[in-house]
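See structure below.
Note that one protein chain of the assembly has been removed; the remaining protein chains are unaltered in position.
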Amino acid sequence: MTKTTVPIGPQHPLLKEPMSFQLGLEGERVAESAMRIGYVHRGIERLCQERSYVQNIYLLERVCGICSHVHATTYSRAVEALMGVEVPPRGVYLRALMCEFERIHSHLLWLGVIARNIGFDTIFNYAWRDREIVLDIMEDLSGGRVSHAANTLGGSRFDLTDEHRDKILEQLQIMDAQIQLLLGAVEHERTLRERTRGIGKLTLEQIHRYCVVGPVARASGLDIDLRRDRHEAPYDRLEFAVPVHTDGDVWARTLVRVQEAVESVSLCRQILNSLPEGPVTTRVPRRVPAGEAISRSEAPRGEVIYYVRSDGSDKPARVKVRTPTLTALVTLSEQLADVQMADVSVVLSGVDLCIACADR
Amino acid sequence: MPFRVRSLIYMVPQIIRSLRAPSITVRFPFAPAVIPEGYRGVVKVHAELCRGCSLCVRDCPAAALELHRENRETYRLIYHPERCAYCGQCELSCNFGAIYQVNEISRSTLHLSELETVLVDRKPEEEDSEG
Partner (left out) sequence: MELVKDVTEMRARVLATFAEAFPGQDFETREIPTDDVVITLPAGNVVAAVGALSEKLGMTHLTTITGDDMGDEIRLLYHMWHGCGLTLEVKLPLTDPRIATLTEQIPGATMYEREISDMFGVVFDGHPDLSRLLLPDSWDGPPPMLKSSDGAKEDQV
């Protein structure tokens, strides 16, 4: 059969960010695929070496527009470890609170994108409308909808009053009801299930081979979540379940993400109710002693790692960022093999690609 | 319950909610913009508190602040809103509480140079009158 090559990207309505695919089609089926990224490479790692530690917080926040806070937090944690500074408990809790809001926001955004790509606009509208509740809370807390700038070396930049906390708890009540509705829709809607079942399958063995992390790994049965497995504050004192499914297809990933968002709402509530008293920041030294540190966190899309090396000057000697999307990109050629052309959009959006993250 | 009926039932509260919700859109230049209180907007300064220490200039990640210093008493602090990342690090860095952010957005313009704002214009006489 003759092969047709269909280019997708770098600019394409299907993709939210620039990347390029060359799909070789045999009839309606994808026979081979090639991928190219790098269209939004901004050289952030090199820029980090030319800016001071404080300036880098805001630069690294712009690695990704969706999980901005977790990048800044992970970087701050690495630098604080280098300085030997301990963040006061209230600061740790507030950082985690923001991370959980961000997780809800990220997963709802993704749910909207995949619903849109399979032509289910009702879920798209519901998901994005309800995501607005979280964005409003985050804007209220930090002063920015997307770039929160909520971190500083040594703690959190925002604090909560009791009235503020009650207001957020009230908004979370609405959020909870809405997210349960979305979960019900995801579980019971035939449209969603039939478009996503059995598509983009990854086995547990493939997950291990490609070192995949995050919701994609958990949807294939790999029970790993750094929040739980690293036993670090404040998650060691909070109760939450890590949803794991074994099907490994886009349907399982949808379930994992929406259930995770439900868990995150409960985590936010627990954090707000058990917020320790005290200061939110601690004083940090201006200079960072020479040394190196590695810090890892569970971003909405999986494990994010920062490696920071200091040579004792006011600028880091090396900052390395590895974002979770890079691990998922490798699996795309296997996921795309032998799927229908019409399902390519489902596969691509199913892994929750963040190209800006991968390109840096 | 057949699946279609159930989807209709769970849509009812959503429809009622959407019908009752007020419009969120504001007819902006004709009506005032609704900006939350804690919003990190344009940078302002209490000129009398500024000592020209340039801590804000050093920490600004976007190079949006400039300090032109002629000598100890004469200096100008210039703000470029077009470069500003609105992160608020200047407010955090200032030891004297001089620089701060308000919940306003910078106005639009046809020429970037019009945006440039002189925040502090300190001359020796002024210093004398204070002291």
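For clarity, chains are labelled A and B in written order, and residue numbers in each chain start from 1.
The rule is simple: a residue touches a chain if its C-beta (ideal position, glycine included) is under 8 Å from a C-beta of that chain, and two chains touch if they have at least 3 such contacts.
Nothing here was measured: the structure is a model prediction, and the numbers come from that model.
Participant: So which shown chains sit in contact with the chain we cannot see?
Facilitator: Result for the missing chain's touching partners among shown chains: A.
Participant: In the whole complex, not just what's shown, which of A:V212, A:V250 or A:L267 touches the removed chain?
Facilitator: A:V212
Participant: Which candidate, A:I8, A:L23, A:C64 or A:A78, sits in contact with the chain we can't see?
Facilitator: Touching the chain that is not displayed is residue A:A78.
Participant: Among A:S220, A:S264 or A:S295, which one is in touch with the chain left out?
Facilitator: A:S295
Participant: Which candidate, A:Q178, A:T327 or A:S345, sits in contact with the chain we can't see?
Facilitator: Reading the full complex, the residue touching the unseen chain is A:T327.
Participant: Against the chain that's been left off, what residues of chain A make contact? List them.
Facilitator: Considering the whole complex, chain A reaches the absent chain at 37-38, 41, 43, 45-46, 77-78, 81-82, 208-212, 223-224, 229-230, 291-296, 303, 305, 307, 309, 317-318, 320, 322, 326-327, 329-330, 359-360.
By definition in this document, only the chains that are shown with their structure count from here on.
Participant: Starting from the mean Cα coordinates of chain A and chain B, work out the distance between those two points in Å.
Facilitator: Inter-chain centre distance comes to 27 Å.
Participant: Flag every residue of chain A that touches chain B in the complex, lowest number first.
Facilitator: Against chain B, the touching part of chain A is residues 51-52, 54-59, 61, 122, 126, 136, 139-144, 147, 149, 152, 157-158, 181, 184-185, 188-190.
Participant: So in the complex, the part of chain B that touches chain A is made up of which residues?
Facilitator: 3, 6-7, 10-11, 14, 36, 38-40, 58-62, 85-89, 92-93, 101
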